[in-house]
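Would you mind keeping the following structure in view while I ask a few things?
The chains shown are only part of the set, and none of them has been moved.
By written order: A and B. Residues from 1 in each chain.
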């Protein structure tokens, strides 16, 4: 079990972490298997995505608009509830295949961390199976 | 492979199952690894969430409002379709890390079962990797 810190730069951001995961895999002994990635947070998420130019901003716009504008109860800052909801909906746990110490992904597929409440240092747990 | 039954109490509910999972882990031999949790249902879901007071109800309100109000085909009870859709969207399969026989989670992060059609006995499959 290893930790990986991702420093996000903006308030809301889709960050490509494919290279960070591949770098981690290069330094492991195991050539092939699965890699588990888990975010220890409630206002960011992990998933795979297409990252054609502008698609990261498209995703953020869509996620922002998907959260209904209701009277929320959440203390401190009710407008912040959408960040928690999208994190729970997209998920914080991801399992991915690798071979020759490199992620197996589709041609356009990238591993992304979706930041909903940055900028911040985000802590990820990595474990090879 | 073990089964864990969670008795939900309301029609719609976000239930914190972190302690149930930790209790299960305490009784296992393995100190560290990953725990797989799977819900054998189509109207509930598993994810991680922030559970500040009221946020459980905020999540339920948001999920209810996210499902478009369309003319659905689903037999018996078309208004019930949204429960299936949110279950498929959030997901029924979850993988989490543990150490010293305890889940590794962020400060505000909890493991939750989202009940969309209770109250019911929900059957979960648990397996340590």
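By our rule, a contact is a pair of C-beta atoms (placed from the backbone, for glycine too) under 8 Å apart; a residue touches a chain by one contact, two chains touch by 3 or more.
Model, not experiment: these values are computed from the prediction.
Peer 1: With 2 copies in place, how many does the full complex contain?
Peer 2: Full complex, one repeated sequence, 3 copies overall.
Assume only the chains that are shown with their structure count from here on.
Peer 1: Rounded to the nearest whole Å, what is the centre-to-centre distance of chain A and chain B, using the mean of the C-alpha atoms as each centre?
Peer 2: 20
Peer 1: Which part of chain B faces chain A closely enough to touch in the complex?
Peer 2: Chain B reaches chain A through residues 32-34, 47-50, 52-55, 57-59, 61-63, 65-66, 89-91, 94-97, 99, 104-106, 108-109, 112, 129.
Peer 1: For chain A, which residues count as touching chain B in their complex?
Peer 2: 1, 36, 38-43, 66-68, 70, 72-76, 78, 81-82, 84-85, 87-89, 91-93, 95, 123, 125, 127, 129
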